[in-house]
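A protein chain is absent from this complex, but the other protein chains hold their places.
Showing chain A:
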Amino acid sequence: MSVVTVQLGQAGNQAGHAMLQCMWDHHASQASKSDSVHRFFRESKRCGGCHVARAICVDTESKVISHINEMQHQAPKSWTYDQARTLFTKRGAGNNWANGYYNYGRAHVPDIVNMIRLEMEACDLVEGFSILQSVAGGTGSGLGAAVLDALQDEFPHVPSWAKIIWPHETGETVVQSYNCVLSMAHAYQACDGILLFENDHLQDICHRMLRLKRVTVQDLNKVIAQQLVAALSCTREASLDDFSQMSPVNSSFGQVLREACPHPDYKLLRLRLVPQMPPTYQAFTRYEWAPLLKTASAMLNAGAHLEEGFHRARPLQNAARSATGTTRALVTAATGTVAAHAATADLTSQTPLYPHPPAEPPFLAPPPEALVQGRHGTEDNTSTAIARGGNACVSQLYFCHGTDLASGALRDVGTTTATPKVFASRSNDRTRIAGNGKAVALLSNEKALAHPLRVTSSCLSVKSPAAKTPQLAAHHNTIKPNHTTRPQDYYYSHKRARTHARPRKRPQRAVSHKAWRLYRHRAFLHQYSAYGLGAEDLHQHFLALQQVVRSYQSL
């Protein structure tokens, strides 16, 4: 039972290294190496039984790979990467998806597939591929998309699970929105599951939960690593009523993926880990299973990524009861008010995700007209929907690690849309994930996941500019004189799209039009067409991603 890790690009290699290191730290200290170690590492006869990661490292420049190899070299009694499973070129993909996909893809994908095949042959049973990549740059996104395509062609029956590092909303690279659209559209076609790690969320976790003043890239990678280890360590399916009653065999990678993505239209996943706290707090903190699970499910309901500072808005009949047991009973006293307040008009999907608590305390009674609006449900807005009926989800998987499993039970999690599944690690696996006695990772396939996508592609239902501002339309026509298929006309014909369309309320949402805006102004397109990606191809990717956003919004 083993998983082949594929690390692509700078971010993919850094995060992959952090993940494997974290997996090693958590599991390898035991006398007998646990199943999780065998899942990600193999024993190599060549170096006298030392452990080698079942990993393939690919990058278009040499620095990161040689750096992580150097680090593994210096750490004795640890694990290593197999040099024969490493491929790097020198020139870099230059943040250009088309360069990575076409240029490097054509040249190196056969070699990469071959390395993956060799690594698979070293496994007794391949459970799946775990692919780590970022989508802002050129290597992870472009070459990554080519590798995903090839994996689907070559090994169609092996489950592939992409872990995608999503860039900061304020921009890591200027062309990130193009790269995101292109690689997400590919990944959606080629993968069985896509787990998103948003850098903004990771940074919030570091700042507010881990209380770090200055957040380094290594810190972000550590958070990713811990979350991934919690979800990818070997666990067994447990009964909802008593976690100690678990299935006799480890649940496979494919099984988890099947549970998490039950429908081909819903492949996006998000991972939450509770509790997250600075290491110095851990010695003074004890957790019980019930509050941990409650917190996790409340976070899911609110679409929040932090344990604190979100509206614990939940279906009213459950609210008062379920909020009492939680670790931070910040809003218990006024749960009813909060739920109503959460439904007010200007609450948006960003607000629950927002790192800071809202400026006005939730105890304040909302203005009466807002209440009325909330009651009648006039807003057709994801966010309000999230706030009103909870964050609809397709699946929710709880990975429970820790002691005293018999006391754990999952009842009344407040979400009606999907039955929760619980996977627990065996109690003799003393995994100290998050350094605590107990930790819960929640893998969810939820409506709020459309949010990061919307940042890049939400702009797709376009009303004809001529209908509203003639001078604007004239302006657009002058900018793209050679544009034959005008996208706005195309989308205009989508009647359903139009009926669903509502004007955006908030100015900060303007950023969500980014990729589309760039595309409409033909900005940076020449960089992509230089490597063979035309405007029409880009347009197809926009369409594909629109489908995803729409699926999620119809939840």
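One rule holds in what follows: contacts are C-beta pairs under 8 Å (C-beta built on N, C-alpha and C of every residue); 3 or more make two chains touch, one makes a residue touch a chain; residues count from 1.
Here is the rule we go by: contacts and distances are computed from a predicted model.
Between the listed names "Glycosyltransferase family 4 protein", "Tubulin", "AAA+ ATPase domain-containing protein" or "Phosphatidylinositol N-acetylglucosaminyltransferase", the UniProt record for the complex's undisplayed chain reads "Tubulin". Residue A:217 is the one among A:150, A:217 or A:240 that touches the chain missing from this view. Contact with the chain not shown here comes from a single listed residue; of A:42, A:520 or A:541, that residue is A:520. Of the candidate positions A:8, A:37, A:112 or A:175, contact with the hidden chain is made by A:175. Touching residues on chain A toward the chain that is not drawn are 10, 14, 61-64, 67, 90-92, 94-96, 99, 137-138, 168-175, 203, 206-207, 212, 214-218, 220, 454, 458-465, 467-469, 471-472, 475, 479, 488, 497, 500-504, 507, 509-514, 516-518, 520-524, 526-527, 546, 549-550, 553.
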